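Report on the following structure.
Removed: one protein chain of the complex. Kept in place: all other protein chains.
What follows is chain A.
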């Protein structure tokens, strides 16, 4: 039995989400091939070849694959699918965009956001914003899965798999075209891979205050910055910083929630963090029910004080 892992990368570098999804693939068992779909992506392919436990790396390059748009990427994966029993990808916005399209073309029901591999055909996945965990057995001959990477450690390096080129089918490439990426420029670690996250909520009150209070602490800790939906909706923080059911699901070593009450949709995005710290004026805020350490008080005093004393 063989597994095809559709890699997350940006042509130049391989995302550590790929290494985490590789761990899930290894738990399923069988030979794992990594597919790099892109353009001028040999650097990403070489990085994938170094991961331990990879049989081979397939490199498909074309203009249409440069940004891994869904139509061309799905056509590519379907053209390779005959050799594999399981096709998986990390549940990034790319994986979530492409894999259901693959599943439908193969007439397979996808298992989304796998958090635990029970056996080769049985998986655990969260439903209702993580308020219940479903144990599902996939009955289709081919399994199509996306993996929530927060639950899996990154596979180590130490492999030396061969990289071979595969043809990219032309199918689908006329349906959509890339215009531009408007990506947040930042020297900070990415939310999905950060060891420490400092997150702000509606209590910050304004975009200026959010910057003024949250940023210095994050800088001091080398942390990524996150935000609750309320803070994003109010315009205090960018959309891609949202942590929660409909934003990013994170599991850092340390999550510091500043002025976040802890709606279930937010908790769904961060409750697997190793250590949670909550700073809130309301002693009854639900965030304290999941926090390892809580401080009841004014975040405008406590957060700067915390930064000074670190």
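Worth pointing out:
Throughout what follows, a contact is a pair of C-beta atoms (placed from the backbone, for glycine too) under 8 Å apart; a residue touches a chain by one contact, two chains touch by 3 or more; residues count from 1.
What we mean here is this: contacts and distances are computed from a predicted model.
When the unshown chain is looked up in UniProt, the name that turns up among "ABC transporter", "Electron transfer flavoprotein subunit beta", "Peptide/nickel transport system ATP-binding protein" or "Cytochrome bc1 complex cytochrome c subunit" is "Electron transfer flavoprotein subunit beta".
Contact with the undisplayed chain is limited, among A:76, A:117 or A:138, to A:138. Touch with the chain omitted from the figure is made, among A:27, A:42, A:62 or A:97, by A:97. Touching the missing chain, out of A:69, A:88 or A:260, is residue A:69.
The missing chain, though absent from the display, is touched by one residue of A:108, A:203 or A:243; that residue is A:108. Although one chain is not displayed, its contacts with chain A can still be listed: residues 67, 69-71, 74, 92-94, 96-105, 107-113, 122, 124, 126-140, 174-184, 190, 192, 196, 221, 229, 233, 238-240, 245-246, 248, 253-254, 264, 271, 274-277, 283, 288-296, 302, 305-306, 309-310.
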